[in-house]
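Let me give you the structure first, and then I'll get to my questions.
The complex is shown incomplete by one protein chain, all other protein chains being positioned as in the whole.
Think of it as A, B and C in the order they're written, each chain with its own count starting at 1.
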Amino acid sequence: MSTAVFKPSKSQLADQSDGASNYLNAGFSAKSWLLTVDHKRIAILYLISITLFFFLGGLFAVLIRLELLTPQGDLMQAETYNKMFTMHGIVMIFFFLIPSIPAVLGNFLIPLMIGAKDLAFPRINLLSWYIYSVGGLFTFAAIVFGGVDTGWTFYTPYSSTYSNSNVILVAVGVFITGFSSILTGLNFIVTIHKMRAPGMTWFRLPLFVWAHYATSIIQVLGTPVVTAAIMLIGLERLFGFGIFDPKLGGDPLLFQHLFWFYSHPAVYIMILPGMGVISEVITCFAKKKVFGYSFIAFSSIAIAVLGFLVWGHHMFTSGQSVYTSLVFSILTFLVAVPSAIKVFNWTATLYKGAVSYDAPMLYALGFIGLFTIGGLTGIFLGTLAVDVHVHDTYFVVAHFHYIMVGGAIMAYMAGLHFWWPKITGRLYPEGWARFSALVIFIGFHLTFFPQFIVGYLGMPRRYHVYPEEFQILNVLSTAGATILGVGYLIPLIYFTWSLKSGPKASANPWGAKGLEWEKASSPPSQYNFEKTPVVTEEAYDYEPTIWLK
Amino acid sequence: MSQHIVPMRVYFVIFFSLLILTAVTVWVAFFDLGAVNDAVALGIATTKAMLVILYFMHVRYSSKLTWIFAATGFLFLIILLAFTLSDVLTRDWIPVSAGWGGGAQ
Amino acid sequence: MAHEHAALQHHFDDMDQQLEASTLGMWAFLITEVLFFGGLFAGYLIYRTKFPEAFDLGSHELDIKFGAINTAVLIGSSLTMVLAVYFAQLGQRMKIVFFLFATLVLGGTFLGIKAVEYSHKIHDGLLPGPGFTFDSPIADQVRIFFSFYFAMTGLHAFHMIIGAGLLSWLMYNAWQGKYDSSYNTPVELVGLYWHFVDIVWIFLFPLLYLIGRN
Partner (left out) sequence: MNKGFQLFPEQASTLAAQVDYLYFFLIAVSLFFSVLIFFLIYVFAVRYRRKSEQEVPEQIPGLLKLEILWSVIPFLLCMVVFVWGATLYFDTYSPPKDALEYYVVGKQWMWHIQHPTGQREINELHVPTGQPIKLTMATEDVIHSFYIPAFRVKRDVVPGRYTSMWFEATKPGEYHLFCAEYCGTKHSQMRGRVVVMEPADYQNWLSGGVANEPLEVIGEKKFRQLACHTCHVDKPDARGPSLVGVFGEPVRLQNGQTVTVDETYIRESILNPNAKIAAGYRPVMPTFKGQIDEVGLLQITAYIKSLTKE
């Protein structure tokens, strides 16, 4: 592993103190971006690619909602519809939600927050973006060549034997992308262990970093198992291996176990980083030390570990053993506790604060509201008898959209607004940002709340046509989706506008705590800090502290 | 952390232990001991793996952090195996025909 | 920082930090590998539980000689690998190259024997798929055994091939004199990887060849 020695020269350091030299203007050629090993530039590469995938996945969502406007299948064929929801799921989960906060905000911020010059393995970081892109290309090719119709869950034997669509191409795409996720997680773990600045002890770390540490554990432990399962599907389709073929004695439930061993914890890959963002935003806009720091920190780790013990709650009706279901159910309730702890602590942080309502805070408060509903309905699904009724209905669809869209994307938006001045050095238009937060909040509820009702009524998910008494609720949902879509387009426009025309941001426009605000310029210089910072205080140390007894 | 250099002798001792264990496990496989066979084969394999991890991979001389990392992978592997197996083994405890008129129990 | 090593990357403070980070990264990667193979082991375990007779029949088809010899070969290659690391720590250039080469040869031997085994099995119609033939009332279940046999040993062999590539790259660098007592991290990391691949085989051998033999 030979490498050249990069050291900022004296002149570069002098430049950056007057804001002239930063990571953005350190080079303008395509090569300086595509072969960069700077974690901040790689974060920008991710930002662009996941935005593309987000709007691609969003397009599928719009088409799905339009089709469901009427009970009949009038916009598209059943086959096309099935491909739509499959591609929506695959694109949104593997190519948007899983990389979103970690690969963009985590990549950009973790070294800055812990006082490091870069992630531990900068070239592996770049490699993981390329792996992600190659995986994305395979998936995109599968879409172009006619799509895939297995559902994002790839249940066997439908996916391994019966489906006539491009399962192999997509499987290869997801397989490859998995390694990108693994490498990102691995990079974060090592960085957080080994690259902290002097004085940055574990219990001085920002909660954002704790959340990402927990996320990385899941990425490293969970992803390989789904990778193996998808590899077996590939072998079965290519060579007829027959491991999942019931005609040979294969057990279709084996795939479900392997799949959910990853895919349930994967939900926490999506939501934990969001929880990290919320902890940062709430403390900053309440100007207060977070309430119960160590409880929030350890609840992240608890969620990551317990998250691996509950996957069977996706299989309560699958023919899984009753006794195994009982164990999975009780463990599922255990995961509820650390999530509840977080929500209570965030709320308590506001108590006696000095709260202001800038856009990131609006998104964060929206997150708490939506995540609370999403989390509580998760309890419904962990409850054995109730789950039997609502499993595979729109109740489930509503629940996980409350977590993933209401939770993860709200948090992503909160974080994007919060750190936008740091990332780009520009301010976004505050009025528009608050407006879009409101639009998204309203649009979201209108889209997904009716789905709880239609789900309990019994409308199964993945239905192209449905009984007509469900129509009114579906129309409401589609109307909400339209508003939601507009809500996501507004930020796209004003963010793009602010890149050129937004007012210049100071190093710490929010008056926030943390190394990235206090010790780095906006945008940060190429090597983050002029000299390695030394940490002497705890996170969010706004003066003065009163110790309650 | 400067590197800990292990005397070469240790490596040879481990190498010969591994070879002997391999011979033993093959030898035992030809006796019919029922379920004991499986236990012995897996026990020997685990022992061999431990020797490789502790000595060849230097975990014995490494920081506590490395110990934790080395253990974590296997711990979660056990979780995966245990839960999956628990499903397969207890699936038929309530037979399909439970409670049928004249049905099986 | 009085003296900076040429191999020190810009974002690390010193060589110790770089070494610790790399080693930890390798271990994290190996955790991933444990669970990657773990997915297959879970499948194997379940089917072995469901179809014990078929799996016994299947393992009778495997040649215990090949398996045992390969186990010994791989253990030998682990020894030569660890010796390469040992001499890298001492900074003895030619001995590093020699033991890396020995490891490569043993690894190649393993793959060669594996290839012979594979061709026998394929010739006997034991490759799962449309051409699978096995004379038994429970041939379908035996076919599942062979699915696992080929998937697991195939994935293992694939890791060996990658390992061989890494060894060749190390040999080139060692020959160039890039590793000495102050910097030999790549040798150590590839060593960890190679031993891990060895461990996988240590489990595959009894599971596929030995259990249910009698």
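Here is the rule we go by: a contact is a pair of C-beta atoms (placed from the backbone, for glycine too) under 8 Å apart; a residue touches a chain by one contact, two chains touch by 3 or more.
Small disclaimer: the values here were computed from a predicted structure and weren't measured.
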Which residue from A:Gly146, A:Gly234 or A:Gly369 sits in contact with the chain not drawn here? A:Gly369
Of the residues A:Val388, A:Ile493 or A:Val534, I need the one that contacts the missing chain. A:Val388
Option touching the unshown chain, where A:Trp33, A:Phe239 or A:Phe333 are the choices: A:Phe333
Specify the residue from the set C:Ala72, C:Val105 or C:Ile138 that touches the hidden chain. C:Ile138
Which subunit A residues would touch the chain omitted from the figure, given the whole complex? 73, 78-79, 82, 149, 151, 153, 155, 157-158, 161-163, 246-247, 249-253, 286-289, 291-295, 316-319, 322, 325-326, 329-330, 333-334, 336-337, 340-341, 343-345, 347-348, 350-357, 365, 368-369, 372-373, 376-377, 379-380, 382-389, 391-393, 453, 456-458, 460-469, 472, 511, 541-548
Interface with the unshown chain - residue positions in subunit C: 53, 137-138, 140-141
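The rule is short, and it goes like this: only the chains that are shown with their structure count from here on.
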Name whichever of B-C and A-B has more C-beta pairs touching across its two chains. B-C
Rounded Å distance, subunit A centre to subunit B centre (Cα mean): 35
Centroid distance [mean C-alpha coordinates] between subunit C and subunit B, Å: 17
Among all residues of subunit B, those touching at least two other chains are 65, 72-73, 76, 80, 84, 88-89
Each of the following residues of subunit A touches two or more other chains, namely 193, 221, 225, 251, 254, 257-258, 261
List of subunit A residues in touch with subunit C within their complex: 1-3, 5-7, 116-122, 124, 182, 185-187, 189-191, 193-195, 220-229, 231-232, 235, 239-243, 247-251, 254, 257-258, 261, 527, 532
Report the residues of subunit C in contact with subunit A in the complex, numbered from low to high. 4, 6-13, 17, 20-22, 24-25, 28-29, 31-33, 35-40, 42-43, 46-47, 50-51, 127-130, 140-141, 143-144, 147-148, 150-151, 155, 173, 178, 185-186
Sites on subunit A touched by subunit B in the complex: 193, 221, 225, 251, 253-254, 257-258, 261, 308-309, 311-312, 319-324, 327-328
